[in-house]
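What follows is a short report on a single structure.
All protein chains but one are shown at their positions in the complex.
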């Protein structure tokens, strides 16, 4: 059985394992105050082309934790977060945001993406409502890049959303759990762009070859004070913070982060071509490491004899949408095997 | 200016004012432990045909408070409440439920009403999801009677929802902020029926001639322990609880509660007929004290010169849906005046 | 049985009942947007010698609700509230503050009162701790005036605490659930003083002759935005807000609020004298409407045959501390009866 069901089926990139092994016996103070974290922060700021005055960088363990902590840091009690109905925080985090006291305000989406105009209109509508005091008011906008559907905001699209947010006085928070795949797939948006357009965003490690870890970049000064206290309160401050420092230090040395992203995107493109050649319809176009293909029950059963795939939407009919997910760890042999199986359908 | 915009524009029914005046100098212990509360509880149990073993009765001040307290009493942290997207808790309580840590799980509705089959299907879907641990699980079902659109569940409909809930092991919570108008408008559902079909429901006073107050009837034994502690914690335990006792004692003496409901329904029916005769389309049929009529801008401007009306949905076009709300306090003269104005449009 | 166990055993002052009766049939919009609330706000600002630019005034229903709402409005998630261990929020609100996510940081007290130096030292210590990120940081200071022991901060004491708070950048929140008794008992602190020294305080109605109601005065601009949204979210926005407007309008007309306070203080002073003459020791001196007297079991049993008293601290030995509480409603006859019984011990 070869797993293509998600991008966190292996441990970590060998270079990270080497770095952890090399530094294992070093003694460091806890909670991210060590030299590796300091260097990882510096490397990330450099990659984002920002100074330490511009950006605070924090390392957290996982995505749900990061989303909940960031949103708690940004919002006042009566405010909510605008998100696509498909947003990870809206559907797949067991209500972590609500557990923190905040409503997820749903917005329509196209293949996982918000439209700037929808954001603008929703904010205007919520604020202008004669009963505005009785309605959760928007306090932050959440987008993911790539989205949960593997799709990407273009530079123009993200600039438009950022402009709407700034005009409305709303921080823009970008969930980059898979940001490396976005960086690998698109030429028109770089880390400095994300730093420029977002108030807070994160560079995901868990799904890109780290054992775990998300690097949060906080650009908005209002969100900076108390962030570490909040991390500790929410159980998001790792005792052996050095583990996060070592991992991100490695990721941002010699372009490893981008390299991990590229490996996945290249594999996904090969598989995409095979799907199209086999006449298997994609549920929507996704340029990153996730492919969504519509298969008959017989086809999916055939593939799943040898491959673990993700079950996305059960259409309830004769076909299902399955997710094929490549990763930093996908080998050419694994890709070849899947392509062969696709051709044999 | 005569107000038809909501059903809490006046103080309280004169008999309540008399009772408050008559008992004003009495000395009572606080927090609902007084003799008036005891008698009010007994009268409500009698009206519901239940014993004090069957039902706990609590008096709270307002609807948002009541909804939030009941739902907090029922749910475990990872559970949410199923509600119509039009449910009061979903749209008009500034995220009170989320503030308490719980997601409102949205369901489609028809003129404010859930369908039993939709409830059943949603529960089945949420529970069967392969990612169920990552998805907020349903812990209670919320309905309002009458709904926010003034519509009513029939006995058959409510029995079907109740049966679905029991089969699924989910408590059914009925928001009866306007329950008196439902009792007045429908013959087929009585207080004993609500006690039989619901796990928790409340008998609204604020919108039915009390100064304030909601009487919560808890039938489900699992929800009973700690309820008063929770009331206190949420600021929902009135120091001078006797005020609630006196009001509900009065309401459940000589049929005052029902009488308040009937006054409103009768007035609404006269206005409804006038609207139909004038060729003004109802947005949907509502048999209780709320009418929703589609008016042109000119028509609504004309009416609003002399009458306060509620603005419901701005269609964004040439017409608006306006809410006309009668109440226990609506006088024949006020109704006559509105009907005359409708005819003059 | 005559009740001296608390100051909310009766309904309301007759002038309030008259006002509610007189205005009962008036039609008003809901939620505190009516003309009575507007006038009550103006009267309160006038009494505090502040402009509407200086102070927002909000009307809530009860004390627990008010404390929880104000503290939620002030604090960020990782902050707590400094309070005497005897503070109402620390002991008698079923954890309402914690329920909102915040720790009550305990401070020592003398007969219910904080010392400015203790506040200063605690803040310095919490902030300087090498583990400060792991410790709840102070975000607001809570005092009550009179305290839960009936004692009063002098002007000098409150000025010292206020100065410490301002030097530390911490808002000062004063719980005035019984503020009228403080105003009646002390000459050296007036409403304009409270407005000058506090960031937020409230003028209690429930315990001073209203049916219910607390008037929150917000001086600190940072706490003003969103306060009404938060009220709604926490079920603290009364639908028929006019009831609060009418009550405070009455209280602040012709000096009724102060008159209610004076009645209680005068009665308490007569009882205090009788206790001392009878050789019954006061647990501590309290110049307002609450007296705390140490009685043998036999003495308390004798008194409690005819009078309801409050049981404060059970010493576990042969004596108990009992609370005798007068109020705006205490009549000379009731006071005479209690004094006679004290003399007969």
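Going by the order they are written in, the chains are A, B and C; count residues from 1 in each one.
Convention: contacts are C-beta pairs under 8 Å (C-beta built on N, C-alpha and C of every residue); 3 or more make two chains touch, one makes a residue touch a chain.
None of the values given here were measured: they were computed from a predicted structure.
Of the chains displayed, those contacted by the omitted chain across the entire assembly are A, B, C.
Contact with the omitted chain, checked across C:35, C:91, C:258 or C:337, is made by C:91. Here one chain is not drawn; of A:6, A:49 or A:282, the residue touching it is A:6.
From the options A:282, A:308 or A:345, the residue with contact to the unseen chain in the full assembly is A:308.
Touch with the chain that is not drawn comes from one residue among A:99, A:147, A:162 or A:250, which is A:99. Although one chain is not displayed, subunit A still touches it through residues 1-3, 5-6, 8-12, 14, 17, 20-21, 23-30, 61-66, 68-69, 93-96, 99, 206-207, 211-212, 229-230, 232-240, 242-243, 308, 329.
Although one chain is hidden here, its contacts on subunit B can still be listed: residues 31, 72-73, 76-79, 101, 132-134, 137, 226, 228-230, 232-233, 237.
The omitted chain makes contact with subunit C at the following residues, 77-78, 80, 91-95, 97-104, 106, 130-131, 133-136, 311.
By definition in this document, only the chains that are shown with their structure count from here on.
Ranked by how far their CA centres sit from the centre of subunit A, the chains are topped by C. Subunit B has its Cα centroid 42 Å from the Cα centroid of subunit A.
Averaging C-alpha coordinates per chain places the centre of subunit A 49 Å away from that of subunit C. Among all residues of subunit B, those that touch two or more other chains are 93-95, 99.
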